[in-house]
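Complex shown without one protein chain; remaining protein chains in place.
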Amino acid sequence: MKQRNELQTELAGSEFGIKGECVISLMLTKLDIINTVLFMKLHRNVIQMKTGRLKSYESVCKKLEKKGLELSFPVALEKINDLIGVRAICAYVDDIYQVAEMIEKQKDIRIIKVKDYIRNPKKSGYQSLHLILEAAIAFQDGIQWIKIELQLRTAAMDYWANLDHQLRYKRGAKEAESIDGELRQCAEVIADLDQKMLKIRKKIDKI
Amino acid sequence: MKQRNELQTELAGSEFGIKGECVISLMLTKLDIINTVLFMKLHRNVIQMKTGRLKSYESVCKKLEKKGLELSFPVALEKINDLIGVRAICAYVDDIYQVAEMIEKQKDIRIIKVKDYIRNPKKSGYQSLHLILEAAIAFQDGIQWIKIELQLRTAAMDYWANLDHQLRYKRGAKEAESIDGELRQCAEVIADLDQKMLKIRKKIDKI
Amino acid sequence: MKQRNELQTELAGSEFGIKGECVISLMLTKLDIINTVLFMKLHRNVIQMKTGRLKSYESVCKKLEKKGLELSFPVALEKINDLIGVRAICAYVDDIYQVAEMIEKQKDIRIIKVKDYIRNPKKSGYQSLHLILEAAIAFQDGIQWIKIELQLRTAAMDYWANLDHQLRYKRGAKEAESIDGELRQCAEVIADLDQKMLKIRKKIDKI
Partner (left out) sequence: MKQRNELQTELAGSEFGIKGECVISLMLTKLDIINTVLFMKLHRNVIQMKTGRLKSYESVCKKLEKKGLELSFPVALEKINDLIGVRAICAYVDDIYQVAEMIEKQKDIRIIKVKDYIRNPKKSGYQSLHLILEAAIAFQDGIQWIKIELQLRTAAMDYWANLDHQLRYKRGAKEAESIDGELRQCAEVIADLDQKMLKIRKKIDKI
């Protein structure tokens, strides 16, 4: 019980939260600039939408419990990559990798880890490219590198992920099992659709 | 030639353009509020993304020429509904109709016409719900009702429409024909996917 | 104690807070449009900055206590005009009244009361024009008129008010008294400066 409170205080507490909001706004601006830079080359918007959020106390607890970890702030900070998270919806599958390449070029961002759930989807059907990053923020006492997870997906992958997310909180219920199967089927339709759309776009590019 | 110039001047001219930007910002705020109001009821975001734009001079000319109409500003104002346009991407197909219902309730918006390309898709495969509206803006000399087109779609419909839009400018080319067929097939996959996703969401809602 | 909790819950509670955010965003958009409309006429920005906020639980309690009122939500809702507040900084004193006139013309806003602390400054030296308004928001069950206070001031008045606000929380301390006198003097310098600047602008307008 004591640890839960410490975790809750630290997550909502001014310092972590405020620094988190800073990194999120920096990342959203970077994505804007990356979109602009790629627009100059491709003459179309590569990033269609982007959002950022701090993970809620409830979600942090669920994730720690699922992993069998202690509910403490230092553990959360070390083991949960998306305490601070940003998501960008890209127009086509190949755009995702172009954005990732541009992220790599930033002077004040370093890539810690890449999880490619597009080439290797999760069992559930989940697809996205996750980049675990550290971004440099200047504070009064110097530069600090803050961890943030960037999720890159197409609109179709995002559609699926949102629906899967709504189901997540109801799993365990008997009816949920059959839905899991239907969702897996939809994930296949979507992966197939993304490939078809990409193929058509490439044909159009060549005309 | 004279008319083209008059059209260009009026479209880019300060008054129409400035008034257009005003209506767009009002509509985007309305959509934000509608999303918030529906969130209170449904506990999820019904509107995922929204954008607004003034139709460019080039697009206006193409549309007038396609319709065999004179290239003049009064004709454009009367015959082209989306000179001022706003688009909202909704989470599920049924959300589209809920947003439309909320638009109907606004004190300072009146619905002129509804074009339901979801129930009756265009031959090309295009799907969306179009509401032709008039919105009230207070100017120094009183209230003015300004025409605006609101397009409502799911992310999957938007995915398709963006790809179709990229092709539009290349139509006429020989290769474009075979792509049209592939796009029509994709439109069917997407209509089917939207229905499947909606069905799954309704099952989840019931658990 | 019970009432404090009821007050806190209602203020932070989803419904009042969410509706408040809706009215704030509507008012900020209206001010944007008003600025644009006046720009067409005057060729300069009349509104320089604008902000909105929900009054915090702590501030509501202080205000109710100062007025000798019960700490309950219905009392707060009736007696405190700026539970929901928007502030606009105008370029010159006469711009304030032009913005107020444009507010009057809005179809979905009605003015409940006007408090002109520019013509009649508070004893402390405080100057601003306060409009107590009701704005129409469409909810699922129909239109609701929500109370909001709009404060209009010049940058110089705002400068003073921010400094006075910082002192407010320290009043009662012995040193605060002499500062009150210095602030009153500054308020006079500012009122004088605002008039001088307005006079110069009118001379420039005439050239």
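Every chain is named by a letter (A, B and C) in the order it is written, and numbering of its residues begins at 1.
What we mean here is this: a residue touches a chain if its C-beta (ideal position, glycine included) is under 8 Å from a C-beta of that chain, and two chains touch if they have at least 3 such contacts.
Everything quoted here is computed from the prediction, not taken from an experiment.
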Omitted chain - touching chains that are shown: A, C
Hidden-chain contact residue, picked from the options A:S72, A:Q106, A:S124 or A:N162: A:Q106
Contact residue for the chain not shown (choose from C:K66, C:K123 or C:K203): C:K203
Hidden partner chain, residues of chain C it touches: 44, 48-49, 91, 154-156, 158-160, 162-163, 166-167, 170, 173, 175-176, 179, 182-183, 185-186, 189-190, 192-193, 196-197, 200-201, 203-204, 206-207
Positions on chain A where the hidden chain makes contact: 14-15, 18, 21-22, 25-26, 29, 32-34, 36-41, 102, 105-108, 136-140, 142-143
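Following the convention adopted for this analysis, only the chains that are shown with their structure count from here on.
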Distance between the centres, which are taken as Cα means, of chain C and chain B, whole angstrom: 37
Rounded Å distance between chain A and chain B, as computed from the means of their C-alpha atoms: 29
Distance from chain C to chain A - Cα centre to Cα centre, in angstrom: 40
Junction residues of chain B, two or more chains touched: none
